[in-house]
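The complex appears here without one of its protein chains, the remainder shown in place.
Right after this comes chain A.
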Amino acid sequence: MQDEPVATEQPQQQQQQQKEGEEVANTYVIRPNFESKFRPLLAKPVIHEVLVERLTDKAYDKEATSGLCKELTDEIKARLRANGFERYKFVVQVAIGEQRGQGVKMACRCLWDSDSDNYVQDIFMNDSLFCVAVAFGVFHY
């Protein structure tokens, strides 16, 4: 049920734009140029908007929250794809927990090409829940 990345053309290259259905030529691009890089500054407002829109005034509810969690990840992924970032694979992770005074710690480490790959995170809290959303963008050579 997962989407497959489609080989896309970079219009700035000297290759001609191919119509769908025809063979796609190699672009020989092994590094994203600056405009198409996954920049945290551009992606963070996307995530923030989704969290604020969907979670303000929501309370932690045992049954509803698991569905809500999945919806959030799908929505964030859809919006990131819509924002451009050609040739990028995305991994979006969302964790929603109830606020009861417990201690939580979340950390991550990545083994990737730091020139082309990056991540963006956002945290949302209200009185009854906290939500952490992370989106990783990995360039596909």
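Note that in this section a contact is a pair of C-beta atoms (placed from the backbone, for glycine too) under 8 Å apart; a residue touches a chain by one contact, two chains touch by 3 or more; residues count from 1.
The rule we apply is simple: contacts and distances are computed from a predicted model.
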item	value
Among "ATP synthase subunit g", "Thioredoxin domain-containing protein 17", "Mitochondrial inner membrane protease subunit 2" or "Dynein light chain Tctex-type 1", the UniProt name of the subunit that does not appear here	"Dynein light chain Tctex-type 1"
Residue among A:43, A:76 or A:120 that touches the chain left out of view	A:76
Chain A residues touching the omitted chain (full complex)	2-5, 60, 62, 65-66, 68-70, 72-74, 76-77, 81, 89-113, 117, 119, 134, 136, 138, 140-141
